[in-house]
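All protein chains but one are shown at their positions in the complex.
Right after this comes chain A.
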Amino acid sequence: MSSNFRSWPMTLLLGFLSLPIIVMMVYLFVDTVTDTTAGSLIPDRFTLEHWRFLFDAPQAGRSNIWSVTLNTFIFACSTSAIVVMTSLTSGYALSRLNMPYRRLLLGGVLTLHAFPTVTLIISIFLMLQMTGLYNSLLGVILVKTALELPLGIWVMKGFYDTVPWEIEMAGLTDGASRFTVWRRLVLPQVHPGLAALGLFSFLAAWSEYILPQVLAPDGASQVLATYLQNLIKDDRAPDFNMFKSVGLFYAMPVMIIYLIFNQKLMNIYGGGTKG
């Protein structure tokens, strides 16, 4: 820190501005392990009963939290995997191959990205009903993947664009096939983009609410977002503390991912490779 710049006023200001968020976070955590009398801010007693949803058999009409969590994981992982694999290959094609209608494709992909999901939801609903994928996790995965793909393709294309042509030419003259060149020489250069895109699409699917809610409302294919919503929807006496506990449980993987990978997540905005 340079001597002509004092940091404490800035820290104080930022701390003050962040206070509401910090308070919310603290109470989210505190309320999951305590009971508080209505109207009071000070918790009365420590309890773990708000976490009983993790161990108890579910009430009638509710799903088991673990099968819902598994669903969410399947949903997020498959979405992320398909987005990554498709973006990896199509980004390369759009960046490198001299295909017909390349510009049109690029523009089309971008237009798709510009559509808000909600505007498409009715037609998607009808399509899934027609194809028999309505109310199944597979249907939601496909729809979420399709909506995530435009960003993925563009991000990967951007990363591929930064890899010099000569590296590929050198690989070819060194005797490697086009595929080997891509796998052994180009892929390692776009590796940061790959990791970031994988994480981003995982997180996007993990936090997706509207698609599972509309397209797969049934218990069998419920995900955590819709489970959370069900928790307070039908009850005459909503248990907000349990709602918070489930919420914290739901947010935990996201926080862990951010803690571990925050460096890589930054990279997607850097948009380049370091040699």
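Just so it is clear, contacts are C-beta pairs under 8 Å (C-beta built on N, C-alpha and C of every residue); 3 or more make two chains touch, one makes a residue touch a chain; residues count from 1.
Just so we're on the same page, contacts and distances are computed from a predicted model.
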Choosing from "Phosphoenolpyruvate-protein phosphotransferase", "Acetyl-CoA acetyltransferase", "Spore germination protein" or "ABC transporter ATP-binding protein", the absent chain's UniProt record names it "ABC transporter ATP-binding protein"
Pick from A:Val26, A:Met85 or A:Ile167: which residue touches the chain that isn't shown? A:Ile167
The one residue from A:Gln189, A:Thr226 or A:Asn241 touching the chain left out of view is A:Gln189
So which bits of chain A touch the chain we can't see? 164, 166-167, 169-177, 180, 185, 188-189, 273-275
